[in-house]
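With one protein chain removed, the remaining protein chains of the complex are shown where they sit.
As written, the chains take the letters A, B and C, and residue 1 is the first residue of each chain.
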Amino acid sequence: MADRFHSISPIDYRYWDEEIARYLSEGAFIQYKLQVEFALIQTLAQLELCPPGVEKEVAQAITEITPDEVFEEEGKVKHDIRALVNCIRKRVSDKAKPFVHMTATSCDISDTANAARFREATMHVLVPRLLELQKVLIAIALREADSVQIGRTHGQHAVPITFGFAIGEYVARLGESIKKLQELADHLPGKFAGAVGAYNASSLLIDDPEEFEKEVLFRLKLRPASHSTQIVVPEPMMRLLSEVGIVGGVMANLSRDMRHLQRTEISEVEEEFSEEQVGSSTMPHKRNPIAFENIESLWKVLVGRLSTVYFDQVSEHQRDLTGSASQRTYGEIIGYASYMTKRLKETMEKLCINHENLKRNLELSKGAVLAEPLYILLAHFGYPDAHEKVRQLALKAKQEDKPLSEVVEQDEEIRPYLEKMTSEQRNIISHPAAYTGLAAQKARKVAEYWKNALGL
Amino acid sequence: MADRFHSISPIDYRYWDEEIARYLSEGAFIQYKLQVEFALIQTLAQLELCPPGVEKEVAQAITEITPDEVFEEEGKVKHDIRALVNCIRKRVSDKAKPFVHMTATSCDISDTANAARFREATMHVLVPRLLELQKVLIAIALREADSVQIGRTHGQHAVPITFGFAIGEYVARLGESIKKLQELADHLPGKFAGAVGAYNASSLLIDDPEEFEKEVLFRLKLRPASHSTQIVVPEPMMRLLSEVGIVGGVMANLSRDMRHLQRTEISEVEEEFSEEQVGSSTMPHKRNPIAFENIESLWKVLVGRLSTVYFDQVSEHQRDLTGSASQRTYGEIIGYASYMTKRLKETMEKLCINHENLKRNLELSKGAVLAEPLYILLAHFGYPDAHEKVRQLALKAKQEDKPLSEVVEQDEEIRPYLEKMTSEQRNIISHPAAYTGLAAQKARKVAEYWKNALGL
Amino acid sequence: MADRFHSISPIDYRYWDEEIARYLSEGAFIQYKLQVEFALIQTLAQLELCPPGVEKEVAQAITEITPDEVFEEEGKVKHDIRALVNCIRKRVSDKAKPFVHMTATSCDISDTANAARFREATMHVLVPRLLELQKVLIAIALREADSVQIGRTHGQHAVPITFGFAIGEYVARLGESIKKLQELADHLPGKFAGAVGAYNASSLLIDDPEEFEKEVLFRLKLRPASHSTQIVVPEPMMRLLSEVGIVGGVMANLSRDMRHLQRTEISEVEEEFSEEQVGSSTMPHKRNPIAFENIESLWKVLVGRLSTVYFDQVSEHQRDLTGSASQRTYGEIIGYASYMTKRLKETMEKLCINHENLKRNLELSKGAVLAEPLYILLAHFGYPDAHEKVRQLALKAKQEDKPLSEVVEQDEEIRPYLEKMTSEQRNIISHPAAYTGLAAQKARKVAEYWKNALGL
Partner (left out) sequence: MADRFHSISPIDYRYWDEEIARYLSEGAFIQYKLQVEFALIQTLAQLELCPPGVEKEVAQAITEITPDEVFEEEGKVKHDIRALVNCIRKRVSDKAKPFVHMTATSCDISDTANAARFREATMHVLVPRLLELQKVLIAIALREADSVQIGRTHGQHAVPITFGFAIGEYVARLGESIKKLQELADHLPGKFAGAVGAYNASSLLIDDPEEFEKEVLFRLKLRPASHSTQIVVPEPMMRLLSEVGIVGGVMANLSRDMRHLQRTEISEVEEEFSEEQVGSSTMPHKRNPIAFENIESLWKVLVGRLSTVYFDQVSEHQRDLTGSASQRTYGEIIGYASYMTKRLKETMEKLCINHENLKRNLELSKGAVLAEPLYILLAHFGYPDAHEKVRQLALKAKQEDKPLSEVVEQDEEIRPYLEKMTSEQRNIISHPAAYTGLAAQKARKVAEYWKNALGL
């Protein structure tokens, strides 16, 4: 392949970035596998199971090996790990040769390398980006804690909230997911238990093969699972990738909300639009929520991938290889999620909020949204069938195109109940902006909680 | 519908059971919703927000309400929760009426009822059944800890393990999943935060609406999420259902292994077959692994359902209803998993293990499986290119149809290395049954660990 | 199970209907299987392969058999088809007994019964309902062919269309899908090829077993596949169910559009709301697009199910049973789709279109939507960089909150080009309602085409 334009997957041209590739490219995978082979040698050296000098030889060898060379060798032996091992072996002395890959099965190397790189891609790329996004959301939640907005259920005006409260929802959901991702990435197990997981080979030479496994993995910041076959148990990786899908869904939901708030008729927010940017190749006036749409679109990519992950769970007996090719696509899941996060952060950072339109929309339904407090207070003051009564009044207001409060005032039956209300209560039932409950307070509380919990 | 044969879903005739229906049927859902309405009244009473006697009236009312009645009312008002509320209200005094459902939005009731019943279905049906299954598996792992079996990778003979070790894998995977299920079910949040999650309505009447929410939920053994909209955040339920899918995959994997071990040519295990049972309507000799096949089949049902769950995550603004109908199918996920567990437990309990065939198969490949220890030991004793050497010998043995050990003995080049080996090592490279590494030990360790960890 | 409230799946209480159950319930399945057994006997009789009288005996027997009886027998023999056969056999004379199920394997019966009932459920329920829906859409497309509406891309005002044109899109998409469903349902193959598909058993007794197979299937309005194993090839069913998913997506797309057009700020359409209907248990003013939301929700159920269908495609060798339990859920796919269709038809039939708001929204963006024709005409009359010029003007109009046409008129540079335009062209660039292209014409054309093509 000559350049990126020969790529078929958009993760390799349009959504590719250096930082992700450092962990998740094929080249990176080869590097990680070399590190695992080296951790094995180091452990053998430490336990004096190999002669002095071998460690140094291997350390040197792995710096020299290129992906090209490994692929070329694989072309011959048709086995990726054996190819890698051959590349090391041909660089070291005959004395050192037998210790390269000693007692290891291929999956000891590749599953462990995968655990290491998925752990680090999550901890060093995805999570840091999510924290950056979280910072932006927290700032909005705090800044807009008091900006009254009509709450919407079913796309219909419900009762008021504040914009900060709406963002607070995402702060809370994202916060939980970040915590889960950290835990799950940190618990991806590696393995060094041999061809069927029973330490058959290492038992030949090593007194405590389980302890040996721990040592090798410790050098890679990993731990063993409590039981392995030829492969590491799939569930920890499944849980991590599921959570990546989940955090993608949280971002998609926020994006969905934002792009609807950008609808021409609503116009409460707008993606920043640069001077030179073109909205449409034929409609010069267009301003489209393309970043939000992009994020929602990539979420659908993530979820589709999870089907594959779930169907890969079953591996026959001590393993079959029917999950091997498909597993090679797992890095894309973290790659797409990292891209989405970065893009969403940049978009939210520059989000324009139109406070005038927030207000305009709040007033649009002429106080119909006050039907709820009215019904609650009527009920509280003893009106027997308050919900039905208010439903009738709201209907009437709608039919006569009048503010609800006007219809209410003209209703004889209700008057005595209005008189029982405090002035604050009476204020609420005629001023939508006053009926926001704990919205502002909750926006601040959630923002502060996650600021602390995540050390932002 | 007159009887179960009018059912379209197999969960309602073939795989239905009383115990699951107690939590997950439509009737059960209505009961749970009534319990939530009652918890609200109890809390109002405790805080003296409703007059004495109301609690008792409502307590009585909810015992009388039938699903039929609620559905009939829904037919009129086209709203399931309003229908429920009407059914309560028409049974209580005018004095009590206003307090029924006071400040609640529909989802306060239904999302909370769902959290409660999914929590209980998991804790009282699925997890107990999984523990029963786990007990059976632990018993097999211990009993068969020393029964040598050939390990298989890619369907090919690899190196030996023991049958108990193979089952130990599932003990470990199941154990982890049970623990996760317990945690996740125990953390399903409820909510009582009103129409858009900002406690708008409850703020009108109650000093500390968040505290009030906690009280109501506490009565149902639930806690609030840190932020709600009209609905509870979807992620905790997604995580629970994902884990149900995962535990289904663990069972499917075990079933897949078992049914292949039952292949005519392998015959290491057999599902118990009752006296009168028919294997095929046309082939009177057939003994099919139908329980294992059934479990694998239902796993595919589970995983398909997860796609729906993941796509339901996005709900617009303070909620839309596009997840409502699909959510009604979530109970089936726990229902199918519970059925699978019960069936797998019964099947494993009566599993016939054919020890003769274990032995026969182990010896089938004439010691070719000893290529690994041979290569490791040769390498250990300094043979420079041991893997390639042994690959050649194995090829030769295969071509000449001889035991590998015979070919090895006749090889001049290798002899000096053989002489360096201990007698134990020499024993291993000619006796497959001796080359099981830590298999037996690990089977016991894993079994004992999970016995304790799960209190079995 | 005592009543429908013990059901776990909503397809068996909330979305169940008699008409669907006639084909897709467990009881119906048993009836279909009996019909297949009878078609076998009829064919044997016709070929004089069984004595006179047997046909009559079996005809009588199958009228008497109840699902309950079959399930009870299955409880004993653990085999659904053998149970069915036993129920027939015990009702007929010893002379007739051997001919019941003669040469058939279980899947000859059950796969053929499935083909027959899925074919008929599609042809007699789903397709007729889709045609009813199509009629309603065609009527709207014709009636509203000239009702100008702003076209929307990315939720932003684009250029104008008509409401009839927007509905025309769905007429076209639905029309194609109906045709496909008819074809696919009509080509579901049955089979009568025995235990492994090689006609082993029937070859023992019958001269031309392939001809025999055709005869049996012909009685059920089916044809054989060109090759079977124990089971019918899965692809024809997969294609049918995929198309059911696709038609569900067309309905979901229409529903999504409609519910957004019902947003408070847009209000171009409204689901009919009955007198007594309640929109929210706490917000008496709410009018929610619940039918549209329901349909979108059930679409997500459909798509999740397709994952299962696709993963069921692989059956080992001449078949395994890992698709058996999951296949029992396929009827639900047609069931849900049929429910969705009925509901969507009822909803569209009563849809309220608010023509005033169509007009209000069209005028909302002050002619910005005319940027496109302006740019096209400028380009046509030779303005070199028309798109960029108009982009600048549109930006200016937006910033100064003026109609685009006003900004245009004041632009010196453009004036000479305006003068070259015809009066019709000039009219278009200042009147959004005139810039609808072929919208009206296309609405009529599509409606008429499908009216004829489907014989409506």
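We adopt the following convention: contacts are C-beta pairs under 8 Å (C-beta built on N, C-alpha and C of every residue); 3 or more make two chains touch, one makes a residue touch a chain.
Remember, it's a predicted structure, so these values are computed and weren't measured experimentally.
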From C:R14, C:K76, C:H124 or C:R256, residue that would touch the chain that is not displayed: C:R256
Contact partner of the left-out chain, one of A:A195, A:V269 or A:V408: A:A195
Contact partner of the left-out chain, one of B:H124, B:R287 or B:R426: B:R287
Hidden-chain contact residue, picked from the options B:S7, B:S365 or B:Q425: B:S365
Touch criterion as defined above, residue of A:L34, A:I266 or A:L298 at the omitted chain: A:L298
In chain C, positions touching the absent partner: 82, 94, 97-99, 102-103, 151-155, 158-162, 165-166, 168-169, 171-173, 175-177, 180, 194-205, 209-210, 225-227, 229-230, 233, 235, 238-239, 242-243, 245-246, 249-250, 252-253, 256-257, 260, 296, 299, 303, 306-307, 310-311, 313-321, 372-373, 376-377, 379-380, 382-387, 425, 428, 435-439, 442, 446, 449
Touch list for chain B against the chain that is not drawn: 150, 152-159, 259-260, 262-266, 278-290, 293, 307, 311, 361, 364-365, 368-369, 371-372, 375-376, 387-388, 390-391, 393-394, 398, 404
Contacts of chain A with the absent chain, listed as residue ranges: 1, 3-16, 20-21, 24-27, 30, 67-68, 76-79, 81-82, 85, 101, 103-106, 109, 194-195, 201, 259, 274, 276-283, 288, 290, 293-294, 296-298, 300-301, 303-309, 311-312, 320-329, 331-332, 335
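In the analysis below, only the chains that are shown with their structure count from here on.
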Centroid spacing, where centroids are CA-atom means, of chain A and chain B in whole angstrom: 24
Touching two or more other chains - residue numbers and ranges from chain B: 82, 103, 194-195, 201, 296, 303, 306-307, 311, 320-321
